[in-house]
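All protein chains but one are shown in place.
Residue numbering begins at 1 within each chain, and the chains themselves are lettered A, B and C in the order written.
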Amino acid sequence: MIKAAVLGATGYAGAELVRILSLHKDASLVWLASHSYSGKKFSDVYPMMKGRCDLVLQDDDIAKASENADVIFLALPAGLAAQSVTPELIRSKVVIDLGADFRLKDRSTYEAWYHNQAADEDLLAKAVYGLVELHRKEIKSASLIANPGCYTTCSILTLYPLVRNRLIETDTIVIDAKSGTSGAGRSSKTDNLFCEVNENIKPYGVAAHRHTPEIEQELSLAADEDIILQFTPHLVPMNRGILATCCARLRPGVGEDEVKAAYSECYGNERFVRLCSDIVQTKNVKGTNYADISFRIDRRTGNIIAMGCIDNLVKGAAGQAVQNMNVRFGCDEAEGLDFLSACTF
Amino acid sequence: MIKAAVLGATGYAGAELVRILSLHKDASLVWLASHSYSGKKFSDVYPMMKGRCDLVLQDDDIAKASENADVIFLALPAGLAAQSVTPELIRSKVVIDLGADFRLKDRSTYEAWYHNQAADEDLLAKAVYGLVELHRKEIKSASLIANPGCYTTCSILTLYPLVRNRLIETDTIVIDAKSGTSGAGRSSKTDNLFCEVNENIKPYGVAAHRHTPEIEQELSLAADEDIILQFTPHLVPMNRGILATCCARLRPGVGEDEVKAAYSECYGNERFVRLCSDIVQTKNVKGTNYADISFRIDRRTGNIIAMGCIDNLVKGAAGQAVQNMNVRFGCDEAEGLDFLSACTF
Amino acid sequence: MIKAAVLGATGYAGAELVRILSLHKDASLVWLASHSYSGKKFSDVYPMMKGRCDLVLQDDDIAKASENADVIFLALPAGLAAQSVTPELIRSKVVIDLGADFRLKDRSTYEAWYHNQAADEDLLAKAVYGLVELHRKEIKSASLIANPGCYTTCSILTLYPLVRNRLIETDTIVIDAKSGTSGAGRSSKTDNLFCEVNENIKPYGVAAHRHTPEIEQELSLAADEDIILQFTPHLVPMNRGILATCCARLRPGVGEDEVKAAYSECYGNERFVRLCSDIVQTKNVKGTNYADISFRIDRRTGNIIAMGCIDNLVKGAAGQAVQNMNVRFGCDEAEGLDFLSACTF
Partner (left out) sequence: MIKAAVLGATGYAGAELVRILSLHKDASLVWLASHSYSGKKFSDVYPMMKGRCDLVLQDDDIAKASENADVIFLALPAGLAAQSVTPELIRSKVVIDLGADFRLKDRSTYEAWYHNQAADEDLLAKAVYGLVELHRKEIKSASLIANPGCYTTCSILTLYPLVRNRLIETDTIVIDAKSGTSGAGRSSKTDNLFCEVNENIKPYGVAAHRHTPEIEQELSLAADEDIILQFTPHLVPMNRGILATCCARLRPGVGEDEVKAAYSECYGNERFVRLCSDIVQTKNVKGTNYADISFRIDRRTGNIIAMGCIDNLVKGAAGQAVQNMNVRFGCDEAEGLDFLSACTF
């Protein structure tokens, strides 16, 4: 039995982790911590979990959390993980960080985009970027896994085969992403109020979103060249889901066959990536760990429009974190992740 | 392995059945039928099920469906089940009807409310009303199970302990129910269009809703007296969930202790009924087979307000149908129904 | 030109007032105040009003506000109006309070329900309850108008003709009300976050909601007897709208004709009350100052189900406040209130 601790258990991503882990037959929740609700039962904060997880929430104390745990999941505000994780800790435990602190290899890039001090060099060197379909091998022996962001998981998975197989002009990439509101978190900000979000759609973080360097890091790695791209996120009036509509110019001579081959090559055997001939929609993956991808080629413009959908809290956060845990601890990769979306809705 | 057939597999309730059964370790889907989509794969109609259920949809032919099945689930328009089920069929198979045709014992009541010919007397006599928490014993040996309606399940479960234990004046019952829109079904009617439902709430079927006699039948049985009540449903702009806000005058001398005792007595050991001290909300049961119930007593008026929530497609339809199957076939009652609601949303 | 000041201009009700008054041809906004945003332009907080109202927001200072104003609208948190309004002020100005401080005539009732010190007796004596259709005559000469609550306006208008004409048993009234989320206000509370409200419906303030004594006060006045009733509000995942589904036992001998006559008598000439044969829905009044009312009689139970809809921010707050201003200042009662709901949505 893998003993799991979750810090930041009452944010949406943390709560999703609790939900998934409570149904995981090889894992057992031993420590849940919450800065805002310490002392209360988890099911006091999330009554849907009444009778399913009534653990009392502890303080966000990583040392105590790790005493009895094999794996520690961190779902904390930016900067806190970098401050809490130590080389000692990851010698004996596995840490899976759902935050951004260990994702970017380049410290100056992190500091430029996050306006926070970057994590220590040695920790960064040990950290493995936890996008399973791309880095499975390294994850198997990682002690510090930097769980990817939601928008980034979706965008990278969608574009990876195209850059890896050199099918597109990498200086023409435009990603227009749309996310459900759970991605904004559970903090009480006016912008996240029902009446502010409902019946509205808006772009934000235009030319400035922190997920940009993360997508660029992974795609540059895949392409073995420096890639700079346009990433524009949008807030959608729905709870969950991310759609990334990615546009890029195809290289001369590249057609549908090459594109299909690239996707099959990269994902043909992937349990959680579905290559779809129909146009993808977020509801088809809602509540699941799936990434659905489809594409269309526009002969008039020479562009490919590649579209990917994930659930921002599952494959975009907690689901991928558990998938990482499964890989790291030798479980079946799909253990505890075998959800099906409520069919249409 | 229980072999299951589903007729009407592409309506919302039918699709929910497919979803639940495809994850049920003791059941296997052998026949899916759909009048509207016969010839297509189930996952063509519900792409979220791509790779999870790609069965080809057959015609709604109960004879063929039952050839290889142990249990046949019917999710058909009103009247069709009554026409299709025969005494021969239920001698060798178990039929679980998600429609209303076999719920009302009194044929004239059925005809008055449904404006359809009622089912044959002998079939009605054999039919067992499939509200598990109330009729578990008879369900165990039933061949024809009339799966209850969604509003009715919610209302009956909420009020049952109060009438059974004679705690309320039964001629003062007012049920105000609110349902998510999947309850309206998947047929393309103008009234069910997004722009017609969204940002709106409305009552309908006022003083005329077909679920009224069903609630009255079960509560009268529990109270051993004829009960007539007010039932007013409303359409809410959300996908799933039913809330029944029930008001009734408490009998003299009845207080909180008596009420708590009644609920504990009836449901204390029930896997799927949760008695809540906090006020219930539909999202706490969304996607699950739970019924959450809470109550408040108003000393000024002498009324009790008992509130119950279920997911209209799970405990209100497909979940309860599978729960009935589990009971009938001797599986663990919670097999395949161990869902947790996506935590907050 | 009526010079209007609005304190609390950046809450939803206050903002609605600004919107309505900015289009009112006989009124002109001279002072807008906001505790949270003082110093900013109104259109900084509400960019939809860019170019339509760019006034700089002042402090919530009623003395300064009233210097140049003829009428002062107060949209402040409970208790603040009672502290700010003085007998001197209302000798020369008209104050229209959108809060609850002056609505209840009985100080001990106010204190029992609001847990705040009630307003001074002499101010209460002067205050007129601003439900226009019921108190038009007194409003014409009032200096202090207590603008009714949203739920209360809807419930009272719906039931008034039935109690006034003695058509129902007044000890059987059950009001089940449903409101859009703007009614919860703009303060950043976790409960009001998009993901907390969306895809959910819940009752709240059960047997305890402050609007109860207000409804009872007005209906008791109309009936000339003390009425106690059951009022249960619910939060609906939509921006605007209130539906009150009211149930009561009809007195013997009362039928459809008597009921129709009562409604016609009370509202036949009312500009803003529409008596509907079709069942009402909140979207039909969204964005307007209308109250739509319909009813059904259930012969089986002897109950009447009377249903009323308003827009909580218009007829339930700002629209009614402006209607009160129109009456008080002798404008056409519909001036500035001639909105039409966006047709279907």
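Keep this in mind: contacts are C-beta pairs under 8 Å (C-beta built on N, C-alpha and C of every residue); 3 or more make two chains touch, one makes a residue touch a chain.
This structure is a prediction, so every number in the text was calculated from the model and none was measured.
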- Query: Wait, the hidden chain, what does it touch out of the ones we have here?
  - Reply: A, B, C
- Note on the structure: In the whole complex, of C:Ser84, C:Asn165 or C:Ser182, the residue touching the missing chain would be C:Ser182
- Task: Sort through A:Lys126, A:Arg186 or A:Lys286 and give me the one touching the missing partner chain.
- Result: A:Lys286
- Query: Of A:Pro203, A:Gly255, A:Gly268 or A:Gly330, which residue touches the hidden chain?
  - Reply: A:Pro203
- Note on the structure: Across the whole complex, the chain not displayed is touched by chain A residues 172, 174, 176, 178, 180, 195-196, 198-204, 206-208, 228-230, 232, 234, 236-241, 243, 245, 247, 279-283, 286, 296-298, 300-301, 303, 305, 307, 344-345
- Residue positions on chain B contacting the omitted chain are 12, 181-182, 184, 186, 188-190, 192-199, 237-239
- Message: For review purposes, identify every residue of chain C that touches the missing chain, sorted by number.
- Response: 12, 15-16, 18-19, 22-23, 46-52, 182, 186, 199, 239-240, 274, 276, 278, 281, 283-288, 292, 313, 338, 340-345
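One rule holds in what follows: only the chains that are shown with their structure count from here on.
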- Please indicate the chain closest to the centre of the assembly, with centres calculated from CA atoms only. B
- Using mean C-alpha positions as chain centres, tell me how far chain A is from chain C in Å, no decimals. 46
- Using mean CA coordinates as chain centres, what's the chain A-chain B distance in Å? 37
- Using the average of all C-alpha atoms in each chain as its centre, how far is it in Å between chain B and chain C? 38
- For chain A, write out the residues touching at least two other chains, lowest number first. 12, 182, 186, 199, 239
